[in-house]
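Take a look at the structure set out below.
Here the complex is missing one protein chain, while the rest keep their positions.
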Amino acid sequence: MIFRGKKVKKLISLIGIVSLVMMTSAMSVFAAERIVIKVPTWGLPEGKDYYKVADTLDIGAARSLYNVPLFQMFHPNVKIEHMTWDMWSAEAGQKLLAALAAGTAPAFYYTGHIGGHQYAITEGFCADITDYVQDVKDKIVWSVWQDAWRGGRCYGLPAAGMYSRPLAYRVDWFKNAGIFNKKGEPAPSENWTWEDFRNIAIKLTDPRKKHWGIGIAVGWFWHEVLMSYGVQYMKPDPTGKYTWQGNLNCPESVATGQFIHDLVFKDKCALTGTEFWYGENLNAFKSGKTGMLIGINSTHITAINRWKAIPEIAEEMRAGKSYRDVVTKYVRLMYPPCLLNSGRYTRNSTRANLFAVNPLMSKEQIKAATDWILWNRQGKGKTWEFISRYLQGLVPYPQVILAYKVDTAGLPPVENYYPENYIKWEGKFSSIPRPPSQSTFGLKCSRENEFFSVLDGPQSAAISIPDANMKKILDEANKRVNTTVFNYKEKGITSENFKAYYNALKDFMEKNWPDFYKNYWIKIYERDYLPAFK
Amino acid sequence: MKKIAGKESQKRKSRLAKIFMSPAILIQFFFGWLPIGMAFAVCLFHYHILKPEEYVGLANFQDLFADPLTFQVFKNTFIYTGMRLAIFLLPVVVSILLMEMNKSTIRIMMYLWFFPIASTASIVIWKWMYNTEYGLLNSILMSLGLPTLRWLNDPRLVIFCLILPGILMYGPGLIYLATLQSIPDELYEAAELEGAGFWSKVWHITLPRMRPVLAMMLLLSIIESMSVFSQPWILTHGGPNNASMMVVMRIVDLAIYSMRYGKGTALAIILFAILMVIIIIQRKYFKEDIDR
Partner (left out) sequence: MPLIPKVGRRKFRVKLVLLTIGAFLWIGVILRMIPLWWMFITSIKPAEEVYLIPPTLFPHRPTFAAYKIIFTLSGYISSTGAYIAHPSWMTYPMYVYLKNSLIITFGTMILQIPITALAAYAISKLESPRWSRILFLFFIGTMMIPGQIALIPTYLLIQHFPFPTRSIPYIPFTKIKWPAFNLFNTYFAVIIPAGFSAFYFLLFKGFFDTIPDSILNAARIDGASELSILRRIVMPISKPVFAAVSYFSFSAAWNSYMWPLMVLQREKLYPMSVQLARISRLLSGQTMEVRGREGLTEDLTKMIELGWSWNGLMAMSIVESIPVFVMFIIFREYLMTGIKLRGFK
């Protein structure tokens, strides 16, 4: 009887809704006891399967499993939760962005596929962790860490190791084609140029046997060639109306396009195609169709352990399952290394993937996440890994060359339990000169991604249109960039920033490659950069 | 009296209708219109993921119209749509011709002509067929002594290559067959008595009878091919020098990969306007019902 009548019904439903709301809010109050951070795991199965893996004594999995209680012992107010997170698939960036928008992103993540670390800083995807990294400032290799800094604040940490990109080639093909260096080894000469490269590629090509000199995938090769000219993709707008201008139609860029176009259509020594992305390139090399390979993302983990080789020093590399007997080697590419705006592509110099910490978390969570990253790479977590490795004698575990100086206080010398190569190359890698990062001088470009999508056009034109006029194509692309992409002014960048950065770059060039600087680079400097801040 | 009763029953029916429709209305509102409305609001802004958006007015549209690529993607999409319309007739012709075969042949052929393949699978198959080195197409050409083609790498050829995966996928052939079988035999018999030949029967009886179905499928085919995405996305990723870049792919590229969400939405609105115009024209000149 009581429940009759519309008003009463409405009242009851109102009370129901209000109590539901109160309950949800009350629950959220009680839940916040310990600081919980959601740590991404990738490539590890979830739940029970995870323990199965750990039981097989896969040291990586086991370590990441037992590391959690250890970390929590030292940080009693923190709770680590694993969260399966797709870091590397083709759609990883897209997923991460959406998750950031919705507030469900993990505690830290790579920034490589959400537009690079610079873009991520500009858009506010990276938490400011300056206060939490003061203790380790001198324990991280600065040359790879500098991209994470902007205006004196720190926005990220190196993910793991240092990378560089060499060229791989097949020794037997070099022998057959009669290509020897001065020492009489089948290898390119020490100071080789792109013309030498072209000649070698032509020599290696044999249409009857279906042998090609080189495989060219869209994107990579272009960067390699352009970098060695010492130019950058964009330059400061000399008129001062906007911030950036495209630099796609400079003579060096046209020469790059022409060079690639000639390799494919004039010299006919390159295997390429639209669907010919990185994987096919690697396949072609491994299945004995191309003699040289550029643009392989040769992390040092691959270099040292899988392919048994290290750039600049040739060692044996095994290429694929059925090609065990083929010997291939690595050599370095042409100097000098130059930087793209964001520091994503550094040829012949080291770089590292960077982690950003999720800025949507509370201060305590950000600190906990930073602690966790450092714990696993530099701090106690890594030390314990060293100890367990020492005790178990499990030395040949794949190991990248870390961008961190690990805390080994109280342990026997590292030499006792680490591969010899690691020690040798750690020093070498840390000392490779690396140009200054634009970021540390406060420079940024928030439409960099759109810019690169414009660049895709000329790049694929060069390898697919037989009668392409590269100058015309690049002119058009540059016009497109200037009218539709870079038609805005970036906040907080003045000509002072430009001046500071380009002068630092100038000093770097002068110091490391004085000849190249005097004969060549200074002209580029005067042409592209100087007008903007004279 | 009767009129009032009719009104009363209509009212009751309407109330029942509301109950029947309510789940559909809820889903259509929340997952159909709400996100689209929000997306349309965004085209006047620079939308950032974490920072507040900035109002820019029509700047997104200006950028789009200043960009020659915008016109190129529309051109590509129109070419693709045109070819899809050419292929649109293939299952119609096939099903009309199939009717001439004897019963058992129809049964077998129906399977062989119209059985479907999962869409991702068919795109992946063609990607493997087109491979310039190991692909089947080039090796056939080579064994016939013909010069090999560069398929997906040829900017002039690539857009034609995008068509073929659609043939492997589900074609609407079964629908046409069903429609053809539902045409009453008497009509043909009557026509036969009047001495009508094959063509005049097709022209005067079959096609008019199929008209509602054809109109519907045509419209769907236009909408589908104007917003084609997965074929170029998986096969070429835009192809040589943007030769196979389609509108929706460009939208996704802008909104998600270049992170110009407002600009991408602006392009989507332009596409929407063009689609609307096409649909209005199609509705005006290709009426559906013969009985009216």
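Quick notes on this structure:
For clarity, chains are labelled A and B in written order, and residue numbers in each chain start from 1.
Here, a residue touches a chain if its C-beta (ideal position, glycine included) is under 8 Å from a C-beta of that chain, and two chains touch if they have at least 3 such contacts.
As the structure is a computational prediction, the values presented were derived from the model and not from experiment.
The chain omitted from view is touched by exactly one of B:A24, B:L58, B:L146 or B:I281, namely B:A24.
Across the entire complex, the residue among A:T205, A:S253, A:T290 or A:S453 in touch with the chain not shown is A:S453.
One of A:G103, A:G151, A:P466 or A:P514 touches the chain omitted from the figure, and that residue is A:G103. Residue-level contact of chain A with the missing chain is found at 20-22, 24-25, 42-46, 49, 52-53, 56-59, 61, 84-95, 98-99, 101-104, 112-113, 116, 210, 217-220, 223, 275-283, 286-287, 296-297, 299, 301-302, 306, 320-322, 344-345, 353, 396-397, 449, 452-453, 456.
Against the chain not displayed here, chain B makes contact via residues 9-10, 13-14, 16-18, 20-21, 23-25, 27-28, 30-36, 38-40, 50, 94, 96-101, 105, 109-113, 115-122, 124-129, 133-136, 139, 142-143, 167-168, 170, 174-175, 177-179, 181-183, 185, 188, 192, 198, 201-202, 206, 212-213, 215-217, 219-220, 223, 226-227, 229-230, 234, 237, 247-248, 251-252, 255-257, 261, 264-265, 268-269, 271-272, 275-276, 279, 283, 288-289.
Keep in mind that, in the parts below, only the chains that are shown with their structure count from here on.
The distance from the centre of chain A to the centre of chain B, each centre being the mean of the chain's C-alpha atoms, comes to 39 Å.
Residues 48-51, 63-64, 66-69, 127, 130-133, 150, 152-155, 158, 235-242, 253-254, 256-260 of chain B are the ones that touch chain A when the two sit in their complex. Of all residues in chain A, only 93-94, 97, 100-101, 115, 119, 123-125, 210, 271-276, 284, 289, 359-360, 447, 449-450, 453, 456-458, 460-461, 463-465, 473, 476, 480, 483-485, 487 touch chain B in the complex they form.
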